[in-house]
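The other protein chains are all here in position, but one chain of the complex has been omitted.
Up next is chain A:
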Amino acid sequence: MSVWSAFIQLIRRDLVLALRRRSELANPILFFVMVIVLFPLGIGAEPNLLARMAPGIVWVSALLAALLSMDAIFRSDFEDGTLEQLLLSAQPLPVLILAKVSAHWLVTGLPLLIVAPLLAVFLGMSETALGALLISLALGTPVLSLIGTIGVALTVGLRRGGVILSLLVLPLYVPVLIFGASMVDSAATGLSFSGQIYILAAFLALALSLAPVAAASALRISLS
């Protein structure tokens, strides 16, 4: 019984669970695709305008899709009492939370990365911009999941935590959105975007090291 095997087991458990309730799995990705597909229909056939707006559209949709899926990370565990069991386990809670976030990102964040190239072509993005988009999403969406986890941990005990969750988490999401979208923008206009990569990577490092600890404390308060 080591911390590492508990980490792996918990990720495996959550992936199996996601696989056994596929409808929930499809929700964020469907949302992401629908919003992006609806934008050209709403704006009209203006390829230049679309290509200009594409980074923002993709990033805002990714952010909202992440926010939409966040509540599910602890909801069912809270309802069936397995969240209590996690708190009462003999393993450090931040590590277990990191395992849950990882599993959550694998089923909600990774699919966005997979369909993003297709949607980018749909919006008329250039090839360099597409590369930048993938890098920015790969660095940015885990940050969204990690920050969101703190918010969910604080609100999981509330019956209607949805609105509070958005209010808590959205301000913290904004920096990720700004640098993510600006990175793709820079790439589209042919500028260097290494600065934004470093900043997003720094966000990720910060969130990876601090968010699980913060979420662990928040969960203990929520469940007491």
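Everything that follows uses one rule, which is that contacts are C-beta pairs under 8 Å (C-beta built on N, C-alpha and C of every residue); 3 or more make two chains touch, one makes a residue touch a chain; residues count from 1.
Rule of thumb we're sticking to: contacts and distances are computed from a predicted model.
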item: Record-based protein name (UniProt) of the chain missing from this complex, from "ABC-type heme exporter protein CcmABCD, subunit A", "Xanthine dehydrogenase", "ABC transporter ATP-binding protein" or "MoxR-like ATPase"; value: "ABC-type heme exporter protein CcmABCD, subunit A"
item: Options A:16, A:178 or A:191, residue touching the unrepresented chain; value: A:16
item: Touching residue (missing chain; options A:33, A:50, A:66 or A:86); value: A:86
item: Of A:48, A:194 or A:224, the residue in touch with the unshown chain; value: A:224
item: Missing-partner contacts on chain A, residue numbers; value: 1, 5-6, 9-10, 13, 16-17, 20-21, 76, 79-82, 84-92, 96, 223-224
